[in-house]
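Partial complex: the chains shown occupy the same locations as in the complete assembly.
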Amino acid sequence: MFKLPKYNHPDFSQKNFQSVQNVSVEVVTKDGVAPENYHVTSMYPEYFKVNGKWILATESRMDCVVVIVDDEKLEIKEFRNLKVGDQVVIGRTEDGSEGIYLYVNGFVEENKEGDVFSFRSGRSRETAFTKDYEDLFELLQHEKENGYIVWVLGPAVSFDCNSRKSMADLIHNGYAHAVLAGNALATHDIEGALFGTALGQDIYNQDSKPNGHYHHIDAINRARKAGSLERLVENGDVKNGIVHACVKNHVPMVLAGSIRDDGPLPSVFADVYDSQEAMRSHAKRATTVICLATQLHTIATGNVTPSYTVVDGNVRPVYIYAVDVSEFVLNKLRDRGTLQGKTIVANIQDFLGKLKDRLVD
Amino acid sequence: MFKLPKYNHPDFSQKNFQSVQNVSVEVVTKDGVAPENYHVTSMYPEYFKVNGKWILATESRMDCVVVIVDDEKLEIKEFRNLKVGDQVVIGRTEDGSEGIYLYVNGFVEENKEGDVFSFRSGRSRETAFTKDYEDLFELLQHEKENGYIVWVLGPAVSFDCNSRKSMADLIHNGYAHAVLAGNALATHDIEGALFGTALGQDIYNQDSKPNGHYHHIDAINRARKAGSLERLVENGDVKNGIVHACVKNHVPMVLAGSIRDDGPLPSVFADVYDSQEAMRSHAKRATTVICLATQLHTIATGNVTPSYTVVDGNVRPVYIYAVDVSEFVLNKLRDRGTLQGKTIVANIQDFLGKLKDRLVD
């Protein structure tokens, strides 16, 4: 069974931590602009010495600045949210010497020694994923009751009847606490409910339907007419699928708008920074994040998700999984700084089918 | 030398076109919602019979509705832009029988007969691209003076010093009339100007710079401080690159915001539908579109770009090129309906180097 790893708190009683001064701050003089030499966050736990005490920044995310509030609290802010007068932490070291301590080994067990040489260093389609799946099954069973599972879904999730149903079943069975996606995922999911197609192609047998290229915009138009996705479901128009499952189970959906959108559907965010804010509100609570077949949303979610979170006063890891058939997409997540992401090379149709078979009776 | 293909106008004197009634319309009763049975546009030329005359929809794009204005003009509208009272064209046939005629063969020369069998039907890394490049060189030389060349740039364009410089040189030499991109492209281009890096990695020799992960947000912060990209260039902070070339040559840049953004830079659109509108305003004028290493922006641009445009009263083709190392990305453009796109499998570093070597002395 799954067991949360223990967090080894840094030992701030050591002399070098005790002797350093409080972290420096400088004040914002123009909205949305940080003072020179601002410190920027990573996804790892970072501690800041304030009023003689080392404080962990909670609800963090990468590439933001740290604002000290009321001389004792830390707020992690995007540049665009900086306000004149904000007290921004200054300093670009991470070893504690300036009152900033980046701590990467909180959950790391003792290292096994490595060989001079081994084949196969990276993760690819050739990696053995059996144990990763087993770990994930156990993790999700744990998180269902004890965590906050955030799903990040690319449109392809609704392109196959089985993957669409599997995802809906996982939601119905408590395995999703929030769903982050775009207009396309929801549109094609609704198209699936109304017409059994995605972009006009049957999601069971791949038949192209006559005038099928109307389906996705008919879906959008009908939703716009209904006024909201909730009403569309209540109407009885949409009787199955992912949107249906979210509405029925009160699982919040963040639908970020994009420049590719037709429509959009009701409740889609037009403003990308509002989207990001909404995504981050779930990332702050997330304990496990699973990203399927979307480069954009995966990296965006990775950006706002730290490697740790504080639940009931305890520091615990946030698990991030990214699943795609393309190693490039998966490696890019890492190249963009989400180092803790675990990547699985799979068609998400198969991935979701496996999860559903294992987790849902 | 490049020669524009002649457009063969459909022959509306034929009896079947003459005898049909005017196209039907229905009135919008709720903002943003089309009446049932609305007609939706494709990227091809479509004619509508209004007041006894067959009229071509100009400034079209796919997946929109057709609104008749003043009983004689056609406006192509996104669903979200529909207003109560708009007269929307009704009908889902395309053969003229309901007053709607989709015309796909305007530029097609007589078909060569095909074999029962040939190997190698698709386009891939194994396709011979020599003639495509030559055609493109000639096309761009023509379009420089006689067309409107729109570039769609993924962030990777600024990840290599040579591709970044080649793109800038093309802009300086008149080969770009508009640039569509996102916050990341502009950010890393400015990072390149300020620090010689992209995400902290040297764009010449790949060295990771100390604290290089600050570079892109330092670039953003400095731009936000300056207040605009124009001022950043005028400041003298940014002395080269793509943003610099656009500012200096008054080439408009549309920077669409995304959920992945840090910052954002000044002038980045927060609202994706404003972005789309701005992109479409250039797509309407476009005669050639070149999309490099971005799936999202390529498909988004493909969505708003028709296969034809009317210049000085003449119908001419709009050429779309998409370049990427991934066949999947390129095929997806086609799967999303941009059928006229010509795809080239290449690293855009090489692609831009070739264009620059050939077009810029």
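A few comments on the model shown:
Note that the chains take the letters A and B in the order they are written out, and that residue 1 is the start of every chain.
Here is the rule we go by: a residue touches a chain if its C-beta (ideal position, glycine included) is under 8 Å from a C-beta of that chain, and two chains touch if they have at least 3 such contacts.
Everything numeric here is computed off the predicted structure, so don't read it as measured data.
Every protein chain here shares one sequence; 2 sit in place, and the complete assembly counts 4 copies in total.
Keep this in mind: only the chains that are shown with their structure count from here on.
The centroid of the Cα atoms in subunit A and the matching centroid in subunit B are 30 Å apart.
Here subunit B touches subunit A in the complex through residues 30, 32-34, 38, 40, 42, 63, 78-80, 92, 199, 211, 213-214, 217, 220-221, 224-225, 256-264, 270-276, 279, 295-297, 299-300, 303, 326, 328, 335-337, going by the rule given at the top.
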